[in-house]
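As you look at this complex, bear in mind that one protein chain is not there, while each of the others sits in place.
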Amino acid sequence: MELSEFLLQMVSGLQRGSIFVLIALGLTMIFGTLGVVNFAHGALYMVGAYLGYVIIQEAGHWAAFIGVPILLFVLGIALERGLIRYFYKRPVTDQILVTFGLALVIQELMRWIFGGTNLPYQLPTWAAVPMDIGIGFFPPWRLLIIGVTAAVVLALFLMFRYTRFGLVVRAGMRDPEMLKLLGVNVTQRFALVFGIGALLAGIAGVMGASTTGLVPEVGMDVLVPSFLVVVIGGMGSIPGAVLAGLLLGIAQSFTIMLYPPLTDVILYVVAAVVLLVRPRGLLGLKGVAE
Amino acid sequence: MALLDVHSVSKSFGGLAALSNVDLQVEAGRAHAIIGPNGAGKSTLVNTITGREIPDTGTVTFDGAPLVGCQPHEIVQRGIARVFQTPEIFHDMSCVENVTVAALAHRDGAFKLNFLQHPRKLRAQRESAENCLARVGLQDKLDARAEHLSRGDKRRLELAICLANQPRLLLLDEPTAGMAQHDTQGTVEVLRDLAREGMTQIVIEHDMDVVFSLAEQITVLHQGSVIASGSPDAVRENEAVHEAYLGGAHE
Partner (left out) sequence: MINPLRSESVQREAAVMAGVVAVFAALPFALPLIGGYGELAVQMTAWAIFALGFDLLVGFTGFLSFGHAAFWGVAMYASCLSLIHLTPNVIPALIIGVVAGTLVGMLIGYLTLRRYGIYFAILTLAFSQMFYFIALSPLQGITGGDNGLTGIPNPLFFGTQLGDWHQIYPMMAVIAVGAVYVARRVARSPYGLILRAIRSNETRLQYTGVNVRGYRFVAFLLSGAFASLAGTMLAMYETYVPVQSLFWATSGEVVMMSVIGGLGTLFGPMIGAGVVLYLENVLSASIEQWLLILGAIFMAFVIFLPGGIVEGVARLRRLVLSRTGGDTNA
């Protein structure tokens, strides 16, 4: 394998991984703060993708890139206020069940509205045509995905580090009981966290729809690898999610090139290996599991 | 030879030394109390004995056999039963079910694939459970759901569960914490009865009245180290103990 080929696959892997990272970040934030495993998170990605499809046709691409995350943010808050918050006191299994049901309902709603076939997701022409990036030809759009993801990770980092909200969320992820004792209004924060998580999924959806396909099943299709990313990276660990997401993306990219039949399976193999060798995940906190 | 021999046990969490070179010997049939201000390391010590934590250095020997590295359930099967600071019970099961589980663990060991065994074979265990419950004064609450019990009763239920394991050493982590006066007296009565029957006990306590009415030996922990160990009178007179309790870290 030549160096340029290798590098090209790495870039491709980073792009793949970026989608995982965006979804996994939302998942891990929601889990870390609210303690809820959001089985409907993939559905949020899917809603973002479908909304993007509609808005692009009506109002163009930029409207979609800005509009979808905002709409998903609002949707996230609505879901948290309208449904999720009633489940904080209920057993964990009930939370999982209700978000699973939600995922299914949203999936089938999309199927009802848009049908089951793969919808063509229109990209702007400048973005779709592969351009020469030195090591080969690569669609600018996919580079944009990497860029946007990096920007999002940076923004999240800044938010967690330098804003009061971020501090509260981080503290809540480590010790929610303590926060309540300190009198911090945790529930308000919850809605915002869920909203942000949904927003991240929306960004992933509107940007990634062209790469993952646009069918109702895509929600669950991206959810399972994203769950793996969260578990491999370490539940509740943001850097872990980023690291694991990129790792899995790259692993999958090379598998496509070297041995395509294992493309989907490789994720699970990596997950199994990591779990056997390091059950708490790559950057997970000790004592979070087992 | 001591039934339980803790020798030079140290345990650190991060930079904090929770236990430093702790020695503890408990003779069979004796009641031994461990006291000390908050943060002294008492719970950590109990955790290292019961397998919840693994000490960094040192040995823990029970009846001649080493305990370090054993799984908690193995340690229980060897004869050490433990009561937790906040009562750990099977909250959605009845009292008699709670204790029957322990009786079963005693009969069947840590793991037995008896998934086709007929319920009638449980009768002996159920009787044993009822006896243990009567022992702690819960004979009128056999079918009551555990979560509906008062705090004091939950503690007694936990004690009954331990008794059904037929342990040789009973570890009690603040058994009277949060109890009203009459509850405390009732618990002390039961523990004294057990002591009289020869049950070896280690009691962690803050309530000095309880300590002095139960213990034959007292070990005082302070900031992870043993600062005194001996008979209740000796400890009462001890300078270092006075320092720790009344001078510096007084709770």
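Just so it is clear, A and B label the chains in written order, and each chain counts residues from 1 on its own.
The working rule: a residue touches a chain if its C-beta (ideal position, glycine included) is under 8 Å from a C-beta of that chain, and two chains touch if they have at least 3 such contacts.
For clarity, every value in this text was computed on a predicted model and none was experimentally measured.
Counting contacts over the entire complex, the absent chain touches A, B.
Within the complete assembly, B:Ala110 is the residue of B:Leu16, B:Ile54 or B:Ala110 that touches the hidden chain. From the options A:Pro124, A:Gly147 or A:Pro279, the residue with contact to the chain not on display is A:Pro279. Considering the whole complex, the residue from A:Leu8, A:Leu71 or A:Val98 that touches the absent chain is A:Val98.
Listed residues A:Leu7, A:Val74, A:Leu109 or A:Ala127: the one in touch with the omitted chain is A:Leu109. Panel shows chain A; residues 31, 37, 83, 86, 90-94, 96-98, 100-102, 104-105, 107-109, 111-112, 220, 224, 227-228, 230-231, 235, 260-265, 268-269, 271-272, 275-276, 279, 289-290 of it touch the chain omitted from the view. Seen across the whole complex, the unshown chain contacts chain B at 50, 71-73, 76-77, 81-82, 84, 88-94, 96-97, 100-102, 104-106, 108-119, 121-122, 125-126, 158, 161, 165.
Everything below uses one rule, namely that only the chains that are shown with their structure count from here on.
Distance from the chain A centre to the chain B centre is 47 Å, each centre being the mean of its Cα atoms.
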